[in-house]
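Apart from one protein chain that is not included, each protein chain of the complex appears where it belongs.
What follows is subunit A.
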Amino acid sequence: MDERKRWRAPLLSLIFLLLFLGVWQVATQPDAATAVAADDEYAALLGAAAAGGGQSAMPTPAEVGAKLWEHLSDPFYDRGTNDKGIGIQLAHSIARVLLGFGLAALVAIPLGFVIGMSPLVYRALDPFIQILKPISPLAWMPLALYTIKDSGISAIFVIFICSLWPMLVNTAFGVSSVRRDWLNVARTLEVSRLRTAFQVILPAAAPTIMTGMRISIGIAWLVIVAAEMLVGGTGIGYFVWNEWNNLSIANIISAILFIGLIGMLLDTTLARLARAVTYKE
């Protein structure tokens, strides 16, 4: 009985997927040739759909599948500055995200610790954090380009700034809400402040900090696509923009799929890490 139940959810997922693909297929079914264009010479100058008198339409699932296969079978080609395989583009985006995210973690976690441990600093910095936190990371882009004068670093800066706040706020919250009893026990045992921080507060606040990091990397991955669409050059965002330029919806759908997969991968990795540091009280 149990054995059969375990298969139910994946089966249902599969049914949903097939249903979705079916609806997609029906919705994008090309109409049987409606109007015939004036003459062959004219028709040869147009796209397939326009030649039949219509507009080019959404690609069918089969077309997208073919594109996907094309990308998967040769993900690392390099045909010049502006045409690289989707694997290379994804690698560029992931590198940017990890760099910006890493730098943000280096700043946010120590700073969050200080803020969390001192109620005075917490209250003093609170208004700044509250104002800076809700700013859309892309709003920083023109400012970054203007001051940093380097588009690559600007993109990393945008990732840095957007992943900073969730980690900072969560670390501060986690640190400030460590149970008083544990701190008191440490004090009674005359444990040094540094040792308290590393051996009592850090493990106690770790799950909250990890949650902050998980939120941050999610946001960072959302933002990188938009940032790269603005800045261009390399990355999956640039790929989407470049294919938009070419109005190739099939390529864009493939890219969307890859973005989703990588985002899921990043999220599950951090979820695993978070599980490793959780504890039962």
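The working rule: a residue touches a chain if its C-beta (ideal position, glycine included) is under 8 Å from a C-beta of that chain, and two chains touch if they have at least 3 such contacts; residues count from 1.
The working rule: contacts and distances are computed from a predicted model.
Looking at the choices "ABC transporter substrate-binding protein", "Formyltransferase/hydrolase complex Fhc subunit C", "histidine kinase" or "RNA polymerase sigma factor", the name in the UniProt record of the chain not drawn here is "ABC transporter substrate-binding protein". Contact with the omitted chain, checked across A:A108, A:V231, A:A255 or A:A274, is made by A:V231. When the whole complex is considered, the residue among A:Q199, A:N246 or A:T278 that touches the unshown chain is A:N246. Residues touching the missing chain, restricted to subunit A, are 37-39, 41-42, 44-47, 49-50, 53-56, 77, 79-83, 142, 145-146, 149-151, 229-233, 238, 241-247 (touch as defined at the top).
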